[in-house]
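All protein chains but one are shown in place.
On to chain A.
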Amino acid sequence: MPVSLSKGGNVSLSKEAPGLTAVTVGLGWDARATDGADFDLDASVFICGEDGKIMSDADFVFYNNKVGAAGAVEHQGDNRTGQGDGDDEAVKVDLARLPANVRKLVFAVTIHEAEARKQSFGQVSNAFIRVVNQAGGAEIVRYDLSEDYGTESAMIFGEVYKNGEDWKFKAVGQGYAGGLAPLASAHGVNLG
């Protein structure tokens, strides 16, 4: 049975799925049903060290830089394969191949041109993040954010982090006003 988390909750992936080596992190939301500009949502991953910041710009994985941590983190782009049923975007993470200095993967979603389009997460329905065991495809944990956002245009959905030898997942639901830039800065990305 997958674990359903609410904001702030966490679960040990290693305990829920013994022998876990690789996961797919799926992120989803409902397409807009009303008229107006579409919501263009982009997922990104910050591969962070001990201090909660990325170690190099290559550790910022997004639509323009789809691979990080020497191939251990792979952004699947728009999920058009049907894999990971219901996910709009998916990121494959080979936990076993992650460098030892990686302590945390932060999964965020931003609304493209949110300000110009006057959009915010509150107008997006049924956003979620889930972690799926690549071996067997079982969902381990899911976090439904829909009650935890409002006027933000960038959100950290969740993070996968190392606690001792265990990999854990935390439901974050933290919003940032102003989109990707302040979020990226907070994680040590040099936006130059």
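One rule holds for everything that comes next: a residue touches a chain if its C-beta (ideal position, glycine included) is under 8 Å from a C-beta of that chain, and two chains touch if they have at least 3 such contacts; residues count from 1.
Throughout what follows, contacts and distances are computed from a predicted model.
Trainee: What name does the UniProt record list for the absent chain among "Cytochrome d terminal oxidase, polypeptide subunit I", "Ferritin-like domain-containing protein", "SRPBCC family protein" or "VWA domain-containing protein"?
Mentor: Matching the unshown chain against "Cytochrome d terminal oxidase, polypeptide subunit I", "Ferritin-like domain-containing protein", "SRPBCC family protein" or "VWA domain-containing protein" yields "VWA domain-containing protein".
Trainee: Using the document's definition of touch, tell me which of A:Gln76, A:Ser120, A:Asn133 or A:Gln174 contacts the absent chain.
Mentor: A:Ser120
Trainee: Decide which residue listed in A:Gly8, A:Gly71, A:Gly150 or A:Pro182 touches the omitted chain of the complex.
Mentor: For the chain that is not drawn, the touching residue is A:Gly150.
Trainee: Can you list where chain A touches the absent chain?
Mentor: On the side of chain A, residues 32-36, 118, 120-124, 147, 149-151 touch the unshown chain.
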